[in-house]
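My questions will all concern the structure given below.
Excluded from the complex is one protein chain; the other protein chains are retained at their positions.
And then chain A:
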Amino acid sequence: MSQALDDRSESIRMIRDSAGAVAPRGGDTKRVRALRFQNPGYDKAVLAQMGELGWIGLAVPEAAGGAGLGMSEAVALAEEVAGGLAPEPLIPAMLSARLLAAAEAPQLGAVLAGTSLLLTAWQEKADSLAVPATPDGPRSFLPMAGGAEGFLVPVREGNRIALHLHPAEGADLVLEKTMDGGHVGTLRPNAARMTRIGDDIGAVLEQALDEAALLTAGAMLGLMERAFDLTLGYLRTRQQFGRVIGTFQALQHRAADLKIHIALTRAAVESAAAALDSGAAGAARQAAVSKAKHRAVESGMFVLRQSIQLHGGIGYTDEYDVGLYLRRGMVLMNQFGSATLHRRRFMALEPEDVE
């Protein structure tokens, strides 16, 4: 496992560097703020740029037009992009690309290129990883659905899960704003408007949802890292009682604890990615992903909350950037399963399958 990681360190480093094109480290948040509460809430040109950089197909096999890399690279990318607060729906696009590649559907090319956003409408209820059962039940929590050209609707047919394409035009789609200035949509699928593009994507969907959960854990890691960087900067410069507040031991110890939580999250996320890259399947994959997502949510939200606290009043203003991370965290935390869901799922696995 560690050997494999060493071999990949170069490709991971290159991915991180390339992420700077869209999500510059220490870059300003003007672009991000300007897109808040707009329609569609992200920049279609930037999504196309992500496609051009090969990000959407990062983990799609080369033969299908992807980059053929693994989860170790993909979580590094998710971390960088989230750290830069980019509102583009990269993880949902990666999930759809995964399904389209498995179905060998002709729509894959445009999705990989980032010129067409097809969102996978898989979710029938809140806080679930269950694959869908009904053909026409509403599908919820579709990130940035206002920008989608269409929806991929998995439908259970007997023992199989078929994949249908549902165009966005004329769709019964309701949008709700999210805390970070984006939105989520609820689609009421209309069977008459759907085209069948895949016959049996059930196994791939399960795996792709796990991968999306892990990428979301990577995104939480990116948020907590950057919020903590801001917080450290503040502790080093803000003065009260005639001293820099970072000299106060109570605050130093709090900062040390946050650092420990970040290190735990990184270890959990990176070891899970390495496990998937070395072929972990079934229970082993679920265990690795659930550990990582559980940790990323629990520790991530702890770090984000404390980052507000350590900033004092300024942290509670919309104008100051640290709050952007908390609000994005609130949107991401329960996507692809809450901490509770993942803890429960992990505990239900047999210990011998997990270790």
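Convention: contacts are C-beta pairs under 8 Å (C-beta built on N, C-alpha and C of every residue); 3 or more make two chains touch, one makes a residue touch a chain; residues count from 1.
Quick note on the criterion: contacts and distances are computed from a predicted model.
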item: Complex member absent from the view - protein name from UniProt, among "Probable cytochrome C", "ABC transporter ATP-binding protein", "Acyl-CoA dehydrogenase" or "Deoxyribose-phosphate aldolase"; value: "Acyl-CoA dehydrogenase"
item: Hidden-chain contact residue, picked from the options A:Ile260, A:Ala281 or A:Ile314; value: A:Ile260
item: Absent-chain contact - pick from A:Gln38, A:Thr115, A:Ser271 or A:Asn334; value: A:Ser271
item: Interface with the unshown chain - residue positions in chain A; value: 2, 5-6, 232, 235-236, 243-244, 246-247, 249, 252-253, 255-257, 259-260, 263-268, 270-271, 291, 294-295, 343-344, 346-347
